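Note that this complex is displayed minus one protein chain, with the remaining chains in position.
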Amino acid sequence: MVSKDEIKHLGWLSRLELTTEELDRYVSQIDEIVRYFDKLDTIPLSESEWTYSTKEVSELREDANRVFKWEKLQSLKNRKDGFIKGPKMS
Amino acid sequence: MPNHLYRLTANQVTCGIKNGQFSAQEYIFQILERIEKVDNKVNAFVLVDKQGAIEKALSIDKRLRDGEAVGELAGVAVGIKDNICIKDLKTTCASNILESYIPPYDASVIRSLKENDAIIVGKLNLDEFAMGSTTEFSRYGPTRNPWNLEYVAGGSSGGSAASVAASECAVSLGSDTGGSIRCPSSFCSVVGLKPTYGCVSRSGLISYSNSLEQIGPVGKTVLDVVMVMNSIAGIDENDQTTKPIRPIATLTSEDITKSNISSKYTADQNKRNITIGLVKELIEGADPAVSKCIYSAVDLFEGSDCKCEETSMKSIQYALASYYTIATAEASSNLARYDNIRYGFEYDPEGYEWNTYFSNVRNNFGDEVKRRIIIGSYVLSAGYYGKYYLRAHIAREMIRQEIKSLFERFDVLIGPTMPILPFKIGQKIDDPLKMYQIDIDTVIANLAGIPAISMPIGFSNSFPVGLQIMADDMCEQTLFDVASFFEKIVDVRRSPEI
Partner (left out) sequence: MVEVKIGLEIHCQLTGLNSKLFCPCQCDYQGEVPNTTVCPICLGLPGTLPLLNKMAVAFASMISLALGCKVQERIMFYRKNYFYPDLPKNFQITQYNAYGITSIGAEGKVDLGAKSIGIRRVQLEEDPGRLIYENADVNANFYTLIDYNRAGVALVEIVTEPDFDNPKDVRLFLDKVTSTIEHLGVCDIKLDGSLRCDVNVSLKEGKKVEIKNINSFGDVEKAIRYEITRQKTMSIREIEIKSETRHWDDARKVTMQSRTKEEEQDYRYFPEPDIPTIILGDQFISTIKTKMPELPDERKIRFLKDYALSDHVAKVLIDNKELADFFESTVKLYPSSPNEIAHWIISDLLGLIDDIKKEERSLLSGLRIEPKHIAELVKMIDQNKINRNIAKSVLSQITRTGEMPSYVLDKMNASLIDNESKIAEAIDSIFELEISAVRDAKQNPNAMNFLLGKVMQMTRGRADPKITLNLIKARLAKME
């Protein structure tokens, strides 16, 4: 059973502050959904290769630098003296 | 000048313009007029780039007058799902969080379309961040089904399918993570392709679930879909998961030797003796109104020298759980970047403690997006990774293996695209799990990475029914061969009255 505390913590990890109404609703909906996911429980855990996409080293990007032409770079948000302004750290 | 130019297929448009039957300008004016006339009902477009479209049309006309070459999609009106970046044009993912985001670069597919002289007319509606199967979860409101405006168009590429069905553009691009191109294509009676994973570059596609999704075309005919694929498919240095395409017929070894290996897909093959696997689980799970339609199509195929055989796919039972586990996990991480620092809406961070600022900003996600982020975080959490994510991955490998073995026996696998007919707007919106379950037929191709196409196969209670055809990895050409063959047998092309 998915608990309120669990959903609250996951909300915090995702920086989503849930209202009491959202929290109640998500607890029951997500509980129903992960119960459905329990179908997967019957699958035995095994070594499994991640093969959906593979590349040789030779196919990777060459190490050459290139300037990104960006006329509007300065219009990136919240500029101050070339820096980007962010929220305070404490 | 012919009337109803807006109804033409992409192929008819380029031919008409190149042969001088009408100009790109004449055509695009009709398209823009059509959008103006019907889109307030359909709500497929979220942005129309009138000026850009007209400028492009004029440039094509000028080049033709000057005897210069024009691209293979010259003049074709294309709509783009609003999760694909176009430089200097607002790209919102139908989310409040990106309501004012203007990308500084073109998606690779957009660059290809521009180079081939397609005319990009605007951005198309979708479920927020492509999370949904109905296009109801959009900040712009739902896209309506052109066949019945009270009904959903399907999703998440609802705008991409509805705009083509309503002749607001000739072709469109959508993205398909678990059926998002095929579902609305089925509901709106158009042709929609989910290419093989790695066949089309994802660079510039705003990620929902990176290991599952692909950009793909929607058109009125298989040929139109092929034309768009010839422009956008292939290896791209901006996406390291892309692979070289194989545009050769792979039906029989005899065919391979006979065919001139070309670098382009074609839609003029007239294949016979196709071995078709009819996936039992998909048919049995469908609404009788849908399966009836599929069976009558199968009868037609069998009457045309195709070999149809029922087959079973046991691993399908895990498909939906595997799909939603992987998709939400990847989504929860992909959507972390929206913190409004580098781009986003006006909201000065000064004075806010950073955690508070981030939470305030991210409160602008819609309900379904928040839910999926939390589910995704849940399945990745310490203690649950093995229970959910790792098993979902193993299930995915099982599905891939079983599909692979089926393609040793069959050229293609078929079944319904959607297990149900389109339903009324609002009908399922409050029940997430029920909503997820309608994706059961489409997620298989995304999990296995294989190409799948949805094509109109008929109508049931005056609602469109789509047939889904799946082929082996990188066998797009097989799909086109089979689909164009079926298209000739089952001609259901009609236009909705709006």
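Order of writing sets the labels: A and B. Residues in every chain begin at 1.
As a convention for this text, a contact is a pair of C-beta atoms (placed from the backbone, for glycine too) under 8 Å apart; a residue touches a chain by one contact, two chains touch by 3 or more.
These numbers come from a predicted model, not from an experiment.
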item	value
Residue touching the undisplayed chain, where the options are B:C199, B:L380 or B:A445	B:L380
Options B:R342, B:K404, B:K434 or B:R493, residue touching the unrepresented chain	B:R342
Contact partner of the left-out chain, one of B:S160, B:S211, B:S231 or B:S291	B:S211
Contact with the hidden chain (one of B:E330, B:D411 or B:E487)	B:E330
On chain A, residues whose C-beta touches the chain left out of the figure	13, 15, 47, 49-51, 53-58, 60-68, 70, 73, 76, 80-90
Chain B, residues in touch with the chain not shown (by the definition above)	83-85, 91, 93, 98, 101, 103-105, 107, 202-207, 209-211, 237-241, 329-330, 332-333, 336-337, 339, 341-343, 349-351, 354-355, 358, 377, 380-383, 385, 389-390
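As a convention for this text, only the chains that are shown with their structure count from here on.
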item	value
Of all residues in chain A, those that touch chain B in their complex	2, 6-7, 10-11, 13-18, 22, 26, 29-30, 32-34, 36-41, 43, 45-46, 48-53, 55, 59-61, 70, 72-73, 76-78, 84-90
Of chain B, residues touching chain A in the complex	104, 197-198, 211, 237, 240-241, 317-318, 320-322, 324-325, 332, 336, 339-344, 348-360, 362-363, 365, 367, 370-371, 373-375, 377-379, 381, 386-388, 390-398, 400, 432-433, 436, 449
